[in-house]
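Note sheet for the following structure.
Every protein chain of the complex appears in place save one, which is left out.
Moving on, here comes subunit A:
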C-alpha cells in the first residue's frame, strides 16, 4: 500500500474533559434519534450542561483516558461535526470510537499525556504526519506526541471516509462493467 497523506493541521481553542467520557455522555440514548441538531444540544450534558453554547467552529476537544468508550453509536461521532469540533485528541481513545472516527472522516487522535499539558481555553494545534501525531499547546508551548495512524487507515482518511471510498469503488465497477 503506497498511499500517502500529507501533513494535516488542526488548530483551535481547547475544551477539556476527564477520563472515560463515554458515548452515553456524548450521545444520550434519549436524544440520539431526534436528529443531530437536537442531539448536539444534549451532548456532554451529563458532565457539562449546555456544552454546545461554548463551542465555536474549529474548537478542539482534549480529554483524558479511554475517550468514547461504551456503546457504539454513529451519532456520537457525527455530532462532533455538527457542533463544529475540528478534532478530538485524548490520552487514549476507545477502539471503536477511533475506528468510527477514521471511517467517518472525523479526526480522533490519541496522544498520551495531552490532558496534562492543556487547560480549558488554551489554543491547541494538532499536526498529523506520517511519523506522529504532534500536539502543541500554543498558549504555553508544551508538546506531546502520539503514534501515527495505522497505514491501513490512510486510504480511508485520504478519501474522506469509508462511504466516499465505497462510492468511488462502485462507480469504478459500473464503468468497467458497462
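Following the convention adopted for this analysis, a residue touches a chain if its C-beta (ideal position, glycine included) is under 8 Å from a C-beta of that chain, and two chains touch if they have at least 3 such contacts; residues count from 1.
Methods note: contacts and distances are computed from a predicted model.
A.B. asks: Pick, from "Branched-chain amino acid ABC transporter permease", "LVIVD repeat-containing protein", "Germination protein, Ger(X)C family" or "Homoaconitate hydratase family protein", the protein name that UniProt gives for the chain of this complex that is not shown.
C.D. replies: Listed in its UniProt record, the absent chain's protein name reads "Homoaconitate hydratase family protein".
A.B. asks: Consider the whole complex, including the chain that is not shown, and state which of A:92, A:115 or A:137 touches that chain.
C.D. replies: That would be A:92, which touches the missing chain.
A.B. asks: Could you tell which one of A:104, A:118 or A:133 touches the chain left off the display?
C.D. replies: A:104
A.B. asks: Among A:11, A:71, A:125 or A:139, single out the residue that touches the unshown chain.
C.D. replies: Candidates A:11, A:71, A:125 or A:139; residue touching the omitted chain: A:71.
A.B. asks: Spell out the interface residues on subunit A facing the chain that's missing from view.
C.D. replies: Subunit A touches the chain not shown through residues 19-20, 22-25, 28-30, 33, 45-47, 65-66, 69-74, 77, 92, 94-96, 99-100, 103-104, 150-152, 162-163, 166-167, 170-171, 173-174.
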